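This structure is in structure tokens; I'll ask about it shortly.
A single protein chain has been removed from this complex, and every other one stays in its place.
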Amino acid sequence: MGDSFGQLFRITTWGESHGGGVGVVIDGCPSGLPLSEDDLQYELDRRRPGQSKITTQRKESDTAKILSGVFEGRTTGTAISVMVSNEDAKSHAYDHLKDLYRPSHADFTYDQKFGFRDWMGGGRSSARETVGRVAAGVIAKKLLYNWSQIQTLAWVEQIHEIKASVDKKSVDKKQIEASIVRCPDPETSTEMIEFIHKVRKSGDSVGGIIRAVVRNVPAGLGEPVFDKLTADLAKALMSLPATRGVEFGLGFDSVKLKGSEHNDAFVMREGTIRTNTNRSGGIQGGISNGEDIDLRVSFKPTATINFEQDTVTRDGRAVKLKAKGRHDPCVLPRAVPMVEAMINLVLVDHYLRNQKSRI
Amino acid sequence: MGDSFGQLFRITTWGESHGGGVGVVIDGCPSGLPLSEDDLQYELDRRRPGQSKITTQRKESDTAKILSGVFEGRTTGTAISVMVSNEDAKSHAYDHLKDLYRPSHADFTYDQKFGFRDWMGGGRSSARETVGRVAAGVIAKKLLYNWSQIQTLAWVEQIHEIKASVDKKSVDKKQIEASIVRCPDPETSTEMIEFIHKVRKSGDSVGGIIRAVVRNVPAGLGEPVFDKLTADLAKALMSLPATRGVEFGLGFDSVKLKGSEHNDAFVMREGTIRTNTNRSGGIQGGISNGEDIDLRVSFKPTATINFEQDTVTRDGRAVKLKAKGRHDPCVLPRAVPMVEAMINLVLVDHYLRNQKSRI
Amino acid sequence: MGDSFGQLFRITTWGESHGGGVGVVIDGCPSGLPLSEDDLQYELDRRRPGQSKITTQRKESDTAKILSGVFEGRTTGTAISVMVSNEDAKSHAYDHLKDLYRPSHADFTYDQKFGFRDWMGGGRSSARETVGRVAAGVIAKKLLYNWSQIQTLAWVEQIHEIKASVDKKSVDKKQIEASIVRCPDPETSTEMIEFIHKVRKSGDSVGGIIRAVVRNVPAGLGEPVFDKLTADLAKALMSLPATRGVEFGLGFDSVKLKGSEHNDAFVMREGTIRTNTNRSGGIQGGISNGEDIDLRVSFKPTATINFEQDTVTRDGRAVKLKAKGRHDPCVLPRAVPMVEAMINLVLVDHYLRNQKSRI
Partner (left out) sequence: MGDSFGQLFRITTWGESHGGGVGVVIDGCPSGLPLSEDDLQYELDRRRPGQSKITTQRKESDTAKILSGVFEGRTTGTAISVMVSNEDAKSHAYDHLKDLYRPSHADFTYDQKFGFRDWMGGGRSSARETVGRVAAGVIAKKLLYNWSQIQTLAWVEQIHEIKASVDKKSVDKKQIEASIVRCPDPETSTEMIEFIHKVRKSGDSVGGIIRAVVRNVPAGLGEPVFDKLTADLAKALMSLPATRGVEFGLGFDSVKLKGSEHNDAFVMREGTIRTNTNRSGGIQGGISNGEDIDLRVSFKPTATINFEQDTVTRDGRAVKLKAKGRHDPCVLPRAVPMVEAMINLVLVDHYLRNQKSRI
């Protein structure tokens, strides 16, 4: 269970690292939205392995095919099925992993839950599963922009201890995409890239923090009690592989302020009620207040490294594991479109849920 | 929408700060569990306002009544309805708040969403809603202990900049409950209590961080893709009022380590496969690995303060707001049972979902 | 599980025949709907036992209390909690049923599922559970009328072999309510009442068929594949106690026609596209076509009778059961408001789901 996400805009992903392919079924997309395979491809290319020298070199073109739900270029209102075939077929590369547990991977927990596992490239726990999320996220992004010019922007804010300085009010997509690490602060970007290079050569890996803002969010999205916008965004983001934490507005740092320092005063601006500051990150009482949504997600260093590591086999024998060949030194650049996709999926769902909050 | 939580152990809360009362309906509790109103009362008393000098002084006895689902002292397997009547009836105390927006409260966002709002004591957005969660959490706690001796323990780790030093392996409930601030480090506890006192007198408020561990979690809880245990716990915790962030294991600090430093090596211990360290916080690939679950939640300082604040009225007039009378200088001590309840609700749901993961 | 119904307008009922009471929590009602306890009471009185000489004589006033979700006479958009206390307290009347299984009741199946059961008056399987459904149905009815003058009308079409002749185009509520058996054909109504009387005196019971039409249904309600309007109505109606079948339009009789005889031709009427006949009962491909919805539900004879019956005890001993005292000779008159409630609950849910079927 658990392969579906969303209430009214519901996606169901399927597929493993190796095997027939990966895909997604999108249920609840309104009819009439122009949609093409090219729309999907742009974001899939941002997520694609091998897109730059600092990501994993797995060879996949990740070409999207729309199998249903689009007729004469527009969505029909019924289930949209998108599929990406798997091409990278080096299944023998995994033979040595068959009977042992890679540290901090899902090998052990899958075995504990299911009794056995697909041991090729992580099987279902592979980050390849996110292909379906990113494809579905494109549709969510298009709907949000179509309805309210809502726009989600994510970037790499920190790699290991290297922190970028970014003006979150003015940063734009072009600045982010200008950097292969997707950090819109050019100097820090260069530093990050060099650092990741060095880490890769040493066979190690690093994590980091992605920051995201959402602009033009109408006030009123999110539900009062359990399905708060913060709660649903937290779930969405924590469902991405390798995430370790999420925070909104000032997040953990809000603890250092007193109420009198943290509260956002209401003021009138251009005839509408706004807050003077945005320490709440655009969400109050779980509902958007019309200010930019502002959040951060942390990713641990990738578990696959080219180091000899201690581990055990399925039957409990202590062994040494040394990963062979390619590894992904830093997932952050490719995680940027994943984060954007998950945010957009949550927002489109809440936008739909909010259609009739008043009679 | 959004008043329900859980898939198989599903709770639905209802009720406002003022009005008939607050309550919860619990759907999916297996039959045969011994359950009494006293069981519920113990945890409700930990959540109750006025329990100590450092919490809000609202007067409520919070007496739980079980209206259905229990027969001759045992759960019947059908819907359990629990109700707590409201007693604190000072509705006039809120007259001055009727037409203005308290900063960083949900007043404005509720109005934007619903067109008007119940302005007495926050209405549905009041932390009083959590009475139902805590009552339901008791049942979850009993089931978890009954099935697997699973035990959740939360405590206050930090208030403002005051951090406790706690051994998370040995800390026990008695140590936590010995402190009215629910910090098991006696010296820090005293310091925190004094600090909250001072903050209260100044009319201000403070936030903090709650840490929780869960012991005796069987490996295998959590679902592969979207309903990861981390994801569902994050949603559950971020649905509590005033939360700003959540993290698991090393959380945001995991970023400072490389993969070779962060990975948890597998070892054999007493005949079973364990990890040598627990930087993952007991969850790998979204599924419990049998180690203690370890997480942290941050709470911002309470929005209600006894300070004059700038705000606007519903029709956009700039005004000064001064909160009158009692306020809650620090929600953290009362949030400890809320955090435990939400964790237990997620775990019992995943325990039930995991009953037939293999044929 | 299974105490909730609906996707966007979701109700959760609770309560047993005896015990604290029965009630419902309604999640997803838009804000701003005028709602009073009197609104609820009118329909609860139509469902109430003891309302006429041909129903069960259980003594209950069934007085509804709204505990949350309504502020200053209007719904707030958050959970509405409604409760009806239990008054009929003859628990000793059930002592002789404690250890045996009443034929065609749920005693045996509840014991098989849950290991024991609340044996007072049927516990959770009592028709008393429908109090919550009828209360929630009132809110659904008001929303549907407010939005589109949608109006659901149900009546008793058949009791045992006595069939009414009713013009489903012109029949109105006044005609239905003029008859205590809720059959709008006056002669047949008299005949039915006399028959039920006779059946009651003999200690026996009878079933019958309820027919319902829904007027002013906009085209477009219902979802393409699984959540067809027919499918969701069928589920709703078959979840009522004692139902044995449901059919739409010509139903089982459609089998006797050929396609050329059954198809509803499209024609223009008053400038809009209509069907010339309505053999489909207002739903085609699972979606409303703007014609009146037309359906029938069958109810078996009530299981409780004042006859000596063969049965067994929990431990498998053959015994004779003789029900004592009051019994309900015919549930049909009281089932009319239940059927209307379930139809309205489905329609309001689909109305909300249809808000954004196009971009």
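In this document, chain identifiers A, B and C correspond to the written order of the chains, with residue numbering beginning at 1 in each.
Assume contacts are C-beta pairs under 8 Å (C-beta built on N, C-alpha and C of every residue); 3 or more make two chains touch, one makes a residue touch a chain.
Note that this is a predicted model, so its numbers are computed, not measured.
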item: Omitted chain's touching partners, listed by label; value: A, B, C
item: Option touching the unshown chain, where C:135, C:176, C:193 or C:234 are the choices; value: C:234
item: Options A:80, A:156 or A:321, residue touching the unrepresented chain; value: A:80
item: Among B:49, B:224, B:282 or B:301, the residue in touch with the chain that has been omitted; value: B:224
item: For chain C, the residues touching the chain missing from this view; value: 1-5, 13, 101, 103-106, 108-110, 112-115, 124-125, 129, 158, 160-161, 199, 204-209, 219-220, 222-228, 230-239, 241, 243-252, 254-268, 271-273, 275-276, 279-280, 284-290, 298-305, 307, 309-312, 316, 318, 353-354, 357-358
item: Chain A, residues in touch with the chain not shown (by the definition above); value: 1-4, 8, 10, 12-16, 19-23, 25, 27-28, 31-32, 65-69, 71, 74, 76-81, 83, 113-118, 123-124
item: Footprint left on chain B by the chain that the document does not show; value: 7-8, 30-33, 75, 77-79, 143, 146-147, 224-225, 352-353, 355-359
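The rule is simple: only the chains that are shown with their structure count from here on.
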item: Steps in the shortest chain-to-chain touch route ending at chain C and beginning at chain A; value: 1
item: Proportion of interface numbers common to chain A and chain B (over half same, under half different); value: same
item: Separation of chain A from chain C, taking each centre as the mean of its C-alpha atoms, in whole Å; value: 46
item: Length of the line joining the C-alpha centres of chain B and chain C, rounded to whole Å; value: 39
item: Inter-chain centre distance, chain A versus chain B - centres from mean C-alpha coordinates, in Å; value: 26
item: Sequence positions of chain A contacting 2 or more other chains; value: 224-225, 353, 357-358
